[in-house]
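For this depiction, one protein chain was excluded, whereas all remaining protein chains were kept in their positions.
We just call them A and B in the order they show up, numbering each chain from 1.
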Amino acid sequence: MADVEEKVITALHDHDTFLDSSELIINMGPQHPATHGVYRVRLHLDGEKVLGAESYIGYLHRGVEKLGEHGDYRHYGPILDRMDYVASVSNNLGYCEAVEKLLGVQIPPRAQYLRVILTELQRIASHLVWLGTHAMDIGAMTIFLYCFREREKILNIFEKYFGARLTTNSFRIGGLQFDTYDGFEAECLDFCNDFPRRIAEYEQILSDNRIWIGRTRGIGILKAEDAIALGVTGPVLRGSGVKFDIRKAFPYECYADLDFDIPIGEMGDTYDRYLVRNEEMRQSRRIVMQAIEKLPDGPIMGKVTKVIRPPAGEVYHAIEAPKGELGFFVVSDGTTTPYRTRIRPPSFVNLQALPPMVRGQLVADVVAIIGTIDIVLGEIDR
Amino acid sequence: MVEYFLIPAVQILIIFLVLLLFVAYATYLERKVVAFMQVRLGPMRVGPYGLLQPIADAVKLMFKEDIVPAGADKWIFMFAPVITMIPAFTVFSVIPFSDSHTTVFGYPVHLYITDVNVGILFVLALSSIGVFGIILGGWSSNSKYPLLGSLRSAAQMVSYEVAMGFAIVSVLIYSRSLSMIDIVNAQKDMGWWFAVIQPIGFFIYLICGVAETNRAPFDLPEAESELVAGFHTEYSGFRFAIYFMAEYANMILISSIAATLFWGGWLSPFPNVKALSFLQVVPGVVWFFLKVFFFMYLYIWLRATLPRFRYDQLMRVGWKYLIPISIGNVILTAVLRLYFRT
Partner (left out) sequence: MPDEIKKDQPESKPPAPDSAKPAATPPPAGHAPGHPSVSEKKLATKAAAAASTPWTSPLVEEIKKRFQGSVIESHTMVGQNVIILETPSLIEVCKFVRENEIMPCDYLVDVTAVDYPSREKRFDVVYVLHSFKMNERVRLKIYVADNETIPSVTAIWPTANWLEREVFDMFGIKFSGHPDLKRILLPEGWKGHPLRKDYHLQQMDDEWVKANLNIETGQ
C-alpha cells in the first residue's frame, strides 16, 4: 500500500513519453477555472497524457489554527465559518461538539435535532455546489444553474435562520443561539418535498448521458485498499466501496435515532462517487424529514457557564462533514483560551489521493478528478 | 463596369454589414436562449431586454488594451485572428440567400453575391484556411495552454473535415453540381429536401458542423475548464473579439450550408406539394433565415445540454464512427443512384 505514493514519485522520473519526446510541464492553477480556488497542480504531460502530478497548496493559508489559540473558546466559531465556506454549518458543529465533549456538557434534544436539520441541509447544499461545479468542469453547464437554484432555497432558509447565507454561525458551545423562526419546519419540508423531483432532473441530464458516462466511468479509480491507505474519507472513501460514515460509526447528536442508509460505490471511479453523492443528498433529505417530524420542544441551550473554561485535557472529535471526516483536536490547559485547536480537514487528506488517481489519465480527466474529490481550498489551506 | 464592380461592391458591403449585425446578435441569441434554458434571464441591463448588449460588448472590447505576451511571435500573433476571420466572412459570397432578383437601374441584382460553379468546393477550401489562424494563434502565443488548445483544434478540424466532405459528396451525387444554386434547384426538382433523401449524410454533416465550429460538446480547443480558454487564452481586446466573431460567423456559415444543402435553401417545405403552395407567399429569403435560425438554435441547445467530450473520445467518434459511416453512405448512395438511374 505504501507503493501508492511511490508510484507517484517514480512517475516523475520514468520518461516513457511517446517518441521519446521531452515532457511538457504545465501549471494548472493557482488561477485556473477548474481548480476550485487557488489550488495549483503541476502536471507532467506527454502530449495530453499525464505522467505525474505534484500538488502545491497553501495559497489561502490564513493561520486558522494559530488564530484559535488567541481568542476565547467562543471566538473561534466565526473564524471556522471561513474554513470550508460551502459548508460552514458543519465546521461549527464539529468544533462545538469537540468543546462540549471536553466540557462534558449534554445539549438539549431540541438543539440536537435542529443542529442535525441544519447540517444535513448544509450537506445537501454542499453536494449541490459539488455537483454543479463538477458537471461544469466536464462541460455540462446547465446543471450548474439548476443546482444553484435548489441551493438558493436552502440558503434562503439559512438566511432567515442564521442571518447569513454563507458564513453561518449560530451554533454555540452548549446548544444554539436562536430558536427557529415561524414557518421554519414548513419551509424545510417544502424544500424536501420538492427535492426528489430535482435530483431526478439532474440524473436525467447526466446519469444516462453517454458523454457523461464516457467522461466519468473508469476515470480516477481508487480501489478500497488504496483509499484506506491514502486516508481519504467521506464520499470518496464510500465511492470506493468502504462503508464508513462517522454518523453511523460514532453517532453524534441524535443520528442514532434517525434512520438513513450509507450509499457505497463498487468500482471507486468518478461515476461511482457521483452516484454516491447523489444518493447522499437523498439520504440527507430523509434525515431532515425525520428530524423535523421528531423535533421536540424544549430549551435550545444546555447548562454552560458564561465563561467557557473546559478542564485541562485533550479531545479529538470528528464529524461527518460533506467532504469527509472533519476532526477537531482541542487541547485545553484549563483556561478560557484553547491551548491548541488542530483541525483535521477532510479535503486536505483527500487531495493527497489526486496524484495517484491522475497518473496515466488525460488532461481533461485531471479536471474531472479534481472535481470528484470535492475540495474546498479554504479548508485545505486553513 | 457597373454590373461587374459597383453592384457587387455594394452587395458585398451590405451583406458584410448585415452579417456583422447577425454575428453580434448571434451572441445575444445564444446568451438569451442559454439563459432561458438555465432558468435565468441573460443580459437585461443594456437597452430593453438587453438588446444593446452586443454593441456594448463590441465597444468594450474595442477599447480594451491589446496585450501581446512577452516572447510571443508578434506579427503572427497579431495576424492570426484575421486569418481566421477573413475566410469565415468570405465564404458568404457564394451562399445563395434566395434566387429572387430585382432590377436596380436596369441591372439585375440577386440576393447572393456570386454563383460559382465550384461553389461548395470553394466553401470547403476556404473554411479549411480558418484552422490556420487557430493553430498560428495558439502557437505564436508562446504559452502552453494555447499550444495545447491549438493542437487539439488542428487535429479536430482536420479529422472532422473528412467526414464532413464525404457527407457533402453524398449530396453532390444527387445534385450533380457543385454550384450552390444548382444544389437548391436540384432539391426543387426532386421535390424533396436532401435531408430526407440523405438522412445519414445530414446527421453526419450536422455533427461535423458542430465539431468544425468548436462548439459544445466538441469545444475542446477552448474547453474553459481544462485549457482556460484554449487557443485564445492570451488574446484580449479586439483581437479576441475577432476570434469570437469568426466563431459565430462560422456558426452562421455552417448553418447556412446545412440549410442550403440539406434543407432546400430558400425553398419552402415540400415545394412540389400543391396543397402547401401557399407557403410560397413567404419570401424565400425568410425561409432561408428561418432554417439558419433553427440550426443556430440547435447549436445553442446542444451547448446547454451536453457535457464535453474528452480528446480521445472525440477522435474516436470522428475516425471510428463518422468517417466509416460517411464513406459507406457515399458508396451506398452511388450504388443506389446507379441502380435507380433517372
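Definition applied: a residue touches a chain if its C-beta (ideal position, glycine included) is under 8 Å from a C-beta of that chain, and two chains touch if they have at least 3 such contacts.
Since the structure is predicted, the reported quantities are computational estimates derived from the model, not experimental observations.
Although it is not drawn, the missing chain touches A when the whole complex is taken into account. Residue in contact with the omitted chain (choice from A:L166, A:L189, A:I213 or A:V331): A:V331.
Remark: the omitted chain is touched by one listed residue; of A:L145, A:L189, A:I213 or A:A229 this is A:A229. Touching the omitted chain from chain A are residues 1-2, 4-6, 9, 57-58, 61, 63, 65-67, 69-70, 101-102, 104, 228-231, 242, 244, 249-250, 309-316, 318, 325, 327, 329, 331-335, 337, 339-340, 342, 344, 348-349, 351-352, 381-382.
Going forward, only the chains that are shown with their structure count from here on.
The centroid of the Cα atoms in chain A and the matching centroid in chain B are 44 Å apart. Per the touch definition, chain A reaches chain B in the complex via residues 24, 26, 32-34, 48, 135-142, 144-146, 149, 205-206, 209, 211-212, 214-215, 362-367. Every residue of chain B that touches chain A in the complex is listed here, in rising order: 34, 37-40, 144-145, 148, 152, 216-217, 219-220, 223-228, 303-313.
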